[in-house]
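Omission of a single protein chain aside, the complex is shown with its protein chains in their original locations.
The block that comes next holds subunit A.
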């Protein structure tokens, strides 16, 4: 098979052959903008060839072309211009500002294309669109900016999980995150320590563009890893001309977006005394209240502590310093970028400091050979927090009683038994937990122009990630109190390298047949080494490294590798700039798959028709119309590295080594396949003043990678199989409008909207996958993945205060026995639609832009409800809504009678589910650019002051903290990550940030 493919490739390349040379001459000229200022860095290209150059500082260029050939002038933000070469040797051009992105160059994976000729679906965001958005992770800045791209930060913890889903969820047990490719090299996006997010290591300011490949035509070139979409990141490159230096400084202040309301001391005492009396145990409650009030007296209301307030930093915020320089000459261009980002999280004990530098170099060694290299090094130091379920999660302080003082009369923090649970403020004084990451993402390339039509490019890239986690918990902390301190040290190194080698061919035949083809291979290998050691028994809390531990209690080291070997090809054919065709395919092999199914083939085809290019299309209103459709196959290889093996792992008993079965074999394990159909229409009105795109897609995933539950009487809980089907259907709409364009005032507006309907079509064996008992997410045939499924809550029985659930699916009869409640679909954590609405205004030097972002139609489940919304079931402080409890016969309420320790309605049910829809003022930017005339005296080329707000306003009916939430601790593996959607479990709300800054260019 391999041999066959290779010979086909060779034949294809030879077949393409050569096209003869025509009479060449040198053409020079100057490119101006609408105000007659020279444009430096504009691209000048001979259409249908690889001949291109950039204008210099004075806007001048020089290029070799033949009479009759067409010169294409393009520059970001301007409408492209074309000039046919005639007798004249001078071509001057004035470029008008663009209202639309149709002319922009789009990176598509192993090549680029122009948006107008694109037949696949690719969304783009440019760096300037997200400049100065004060978030540590670039994916957070993309939220709401691209249709069909769902972004969700799991909580307000700094530098942690951000979920990105492109056109829905395709897998139950495999990964659903897109593939991230930076400058052609697949990035490491998992395997790091704790919850640290490897994408945080990228400096957003170094990025030129983000392109998201959404449909099969665009993504099939990434074959077995394209089914979840692909995010292509292109870093900035230098331009010939004067060296430009840019410096910016930004200072931000953050606080939580939303808080919950809790009982005060008086209400707490009232509710719990009542709960005790209702089970004939008032005395027990009084003893507990005595215990919890420490030195104060709960009867007098002496202490009323707001524990929620203790969980947050009062001085959260960030300092960001950025420095960049670009420049070079005709032969060599460079970009340098550096950043320092110090972010103090809204939660106590949570901060991040990022230092990064990047140098991108390109050198044109000759007319035939170009080489280049990009080096980036980032160091991130974080003080991190445990998972949401840990008592040491700051938010869990809300469980402590308001009658408990924070400190005793000696000024020491109260802890258990005075506090109900661990007072994790002790961690602030007696523990430290830091991760230091070093990330080196570098690549080098050489590009050889073999002939006028052929280009060979070789890339080699490494992504080296080294992390060290040092934990120390002193003798007063929960983790260290019984062992005189506890410390753990862990190191991990992820070495991920890739080589891409491919040939590009392009030609234009008779000026109407445009052909471009690319074909090549790629190999990637990733190896994770991990080592850790733990120790206990420290002589003093001041000695914190394991060197001081008297008892070394554990240690481990592991190795985990995977590899991919791939061959890919793509051919574009365009006829008369109207009819567009693309064929692409990738042949992928991976170490992850079973011996019987190591390789898979993923082809796609697409076609487009630029209707507005036809002669019959004469329309004064509509100036551009394109119809396009694509169909193809992509795969998902995001499973464990060794899922196909039957495995036995080491254990120990006493001090002797043992073996235990850990995994059922499946030698037939193979790629999950997603067949995707996409049909779209792109249009422009009023000379592109109004433009947009509408797409419909249908993704059908088969051979679903699924951890199929098996009866545990077999010795296992599940087996990974290729079984089951899932579909995603959706519509995406993007509209861009240049609403007002006058000399003084501009108003641009854009809307994106996406609706995705996910449906589990089939599962192997049973129709329902039910998870653990505290959360309701399930996988059910005919329903979206992760639907909330369980007991439907009715409210309190007016007669006796018992919690009631519906006993039957039709919801006609009720029961007070949770086990007898009918299990029904209660809600859906997947939104019905997501949308973004962006507006920007410019008046003279002042600019203002705001982005509204919305998620609609999903529900959120509060997993902590059984503790804090439990009508005084146990001694956790309760949310204020619990004051509505049933007290007397005929009370009609949704909160049952307060009964200490009886679990009256605390079981998982729709009682703890609420609407998670929200509308948010995501980003607000106001800037002022100082007039050039003022600046020239200061030898400064540009200066801007700005205010940027993030998450300033949130509109929602959600009952918990913030509706953008998904608790971090349930995502232990892919299946859990996919299944446990829309859960809040003492998860920190998002940060609301207000920042100001200054940006100076030299």
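The rule we apply is simple: contacts are C-beta pairs under 8 Å (C-beta built on N, C-alpha and C of every residue); 3 or more make two chains touch, one makes a residue touch a chain; residues count from 1.
Throughout what follows, contacts and distances are computed from a predicted model.
Chemist: Under which of the names "Putative spermidine/putrescine transport system permease protein", "Chemotaxis protein CheW", "SusD family protein" or "ABC transporter ATP-binding protein" is the non-displayed chain listed in UniProt?
Modeler: Missing chain, UniProt protein name: "SusD family protein".
Chemist: For the chain that's not shown, point to the residue among A:523, A:841 or A:856 touching it.
Modeler: Touches the omitted chain: A:523.
Chemist: Considering the whole complex, which of A:128, A:429 or A:817 touches the chain not shown?
Modeler: A:817
Chemist: In the whole complex, not just what's shown, which of A:466, A:591 or A:746 touches the removed chain?
Modeler: Candidates A:466, A:591 or A:746; residue touching the omitted chain: A:591.
Chemist: One chain is left out of this view; which of A:483, A:687, A:839 or A:929 touches it in the full complex?
Modeler: A:483
Chemist: Among the options A:38, A:301, A:613 or A:901, which residue touches the chain absent from this view?
Modeler: A:901
Chemist: Using the document's contact rule, name the residues of subunit A that touch the chain not shown here.
Modeler: Subunit A touches the missing chain through residues 2, 6, 10, 13, 278-281, 291, 416-418, 421, 448, 450-451, 454, 456, 478, 481-483, 501, 503, 520-521, 523, 525, 536, 551, 553-554, 558-563, 565, 567, 589-591, 598, 641-642, 645-665, 709-717, 719, 766, 768, 770, 772-774, 799-801, 817-821, 866-867, 874, 876, 889, 897, 899, 901-904, 906-907.
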